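Here the complex is missing a single protein chain, while all its other protein chains stay put.
Chain naming follows the written order as A, B and C, and within any one chain the residues start at number 1.
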């Protein structure tokens, strides 16, 4: 059972949740990212995700360590899918369990923000008339000051 | 498919999530309440939940309406289990989908807080040496000013 | 006839989940007083909310024959 995983297969929400449920947890917060059809007025036909797999899994583990350090007695699991995904398919599932509910929300939110900062995964949007790697243009986010390790929200 | 439901059966997280996934949603936040073993230093052996079922389902729907009004294009589903639940079993699953992720976190958090305010469900904690209906004592929360409808956080 | 529902700790103390009152109409507050006397439990409804036909109600809500009144102790779901 790998708590932090990149997969080419359909993600089972229950399976990710089961990785974090334990007797001292009273709350589990889950974030599920799905493929949305309309983005900025354009109709997506499908998405393609690519990852630098070994580093992506390392970075997901790192997020898990950050969460363990910040939220006592929390437990985290993240699975991110790669490959081609159709509309409404699940791209990522994050589950965080904590003894009390407020922390589960905070930690799960932190996880998704960090994924978007430090995990080498890329998304290509495909439309009927073209495609684009998200972020691969000057008008979208690009890093200017070296590594993003230190850019995480301090909560 | 009932979006707001009281059940005596094991809750499937995936089933509740599937009720809110749709093409315009990019984010689903899920809150799962599980039975915690230790509460305030006492070891719980099991919990028993009871509900005024028809009113509880009405109140859950009401929470859904409040969320729909507050967070545009959101979709919500809630299942709460009743009966006897062992340690780590799932008591409640809330799922909220929204186009963008920040709203899914906010709306799901709102839902769990409202459940604890306006839904007629009661929990009895059982320990090895006794049991107690949670809230059924002067030292715990009791309503003093009539209905709680107006006490919800305004976000 | 007015049907009264009791739950959780109140139900256990009363020893029943349902009570029938043979009255054409009563205020919620009158029902409370009746039951406190009947069960010899002066603070029976402390911290309790009332619902009439599955909607929250006040002490001065009027209840008629055929209505269902529920007393809702502090909730603890989730």
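In this text, a contact is a pair of C-beta atoms (placed from the backbone, for glycine too) under 8 Å apart; a residue touches a chain by one contact, two chains touch by 3 or more.
No experiment lies behind these values; they were computed from the predicted model shown.
J.: Touched by the hidden chain, which of the shown chains?
T.: The undisplayed chain, in the complete complex, is in contact with A.
J.: Which one touches the absent chain: A:2, A:43, A:58 or A:100?
T.: Of these options, the touching residue for the absent chain is A:58.
J.: In the full complex, which of A:36, A:80 or A:103 touches the chain missing from this view?
T.: That would be A:80, which touches the missing chain.
J.: Can you list where chain A touches the absent chain?
T.: 33, 49-52, 54-56, 58, 80, 91-92, 112, 115-124, 133-136, 138, 140-144, 146-149
Just so it is clear, only the chains that are shown with their structure count from here on.
J.: Per-chain C-alpha centres versus the global one: which chain is nearest?
T.: Central chain: B.
J.: Centroid of chain A to centroid of chain B, CA atoms only: how many Å?
T.: For chain A versus chain B, the centre distance works out to 25 Å.
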